[in-house]
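Only one protein chain is missing from this complex, and each of the others stays in its spot.
== chain A ==
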């Protein structure tokens, strides 16, 4: 077997194996999980380098070619997501190794947290490289089940409530997706994305199928107005779990939507449909930001910020598939690359931010924004990481978020639809407004009479969110390599 193929197979199987072994041998799990995590990061880096140098890696499992077999393909966008996934998961895994504190205080929590995280890791990797719509369904369900379990892991009433609501949304979304899969198979006899290219839209049921799948995926991606499950779920989960849930899980649904609309059904998009999706994205940007401004607790603020940041992603539909794209080819390319920059840099920055929130929660014992005065003296490194992540979310240079906003705004101006660019820019201003509040509170000098007591936190754990925040800046400082891998409109 060729080496890149082995690496791709390992990125899919190693997390699942790790999950099983860490359930079977919980005492040795710590060493094992640490080793597996480091190997996984190495594999992701190696695969990214290989794809950047010599093109996509394709496997037809068991030498069965589509339509009967299932094809896996690691192309440019797929390896970028695999790499970011590996970085975020590794940081979260190391973050939760601490024997006591937020996650570790209860042994049962540790024993369930690691296998669930590894399971989620494997499921997300499987989604990123799948080329078969039914295989994507299985990946989606695996990811949802692990994610829901992570939300309810602490067995508190509020988090169980949030987990149940999340589960109902996620399951209904998956069923809508499955309904679309059934209709497509009945009409075309294949579910391979490559074989479906150019075929969709020829049968009357195709519009219904794509509509059902898009609605289902939008519900799972927390697109406005299906976002209601997200803030309680992401704010109620333990901070390391929230980091993964907010950074990566909604993006997998968005990623499948991209594969569906841009690769399986290019040209089947109606002008009205893409504008409706784009408007929902714009509403999400405004609504999520305004709600984030009004939250009294840091974790809720960050969760509402996710609602807003996911909104930007859906602006790709009117920009790259609507009338704007017909103006010139570079518009669609800029929209595509800008959206991927947004997805990747938001993943890194949001994971960093939730880990910072976790550290603040450990130091202060609460996350109420108005009682964080004086925090900067105790956790300077954490607040530095928070600030760097905030730069990416606001879209200031030099950061991945800046690349994203620059490309999206230039696409909207070049395509003659400046309204979408205006949404992106005003979203940036609102982001600045809501992220200013926790920063200002933490930098405020505390009143000596009623000074809050903060516990110190180890430096190596503070370094983990800092690393993620620096990675999100690096996307903007060295955008050449990721830009090349994204490759413009497929």
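Definition applied: contacts are C-beta pairs under 8 Å (C-beta built on N, C-alpha and C of every residue); 3 or more make two chains touch, one makes a residue touch a chain; residues count from 1.
Just so it is clear, contacts and distances are computed from a predicted model.
Remark: of the listed names "Oxidoreductase", "Cobalamin synthesis protein/P47K", "Multisubunit sodium/proton antiporter MrpC subunit" or "ThiF family adenylyltransferase", the one matching the undisplayed chain in UniProt is "Multisubunit sodium/proton antiporter MrpC subunit". The chain that is not drawn here is touched, among residues A:16, A:59, A:145 or A:331, by A:145. Of the listed residues A:161, A:199 or A:275, the one in contact with the hidden chain in the full complex is A:161.
If you put the hidden chain back, the residue from A:3, A:65 or A:186 that touches it is A:186. Residues touching the missing chain, restricted to chain A, are 68, 134, 137-138, 141, 144-145, 148-149, 152, 155-157, 160-161, 163-165, 167-168, 171-172, 174-175, 178-179, 182-183, 185-186, 189 (touch as defined at the top).
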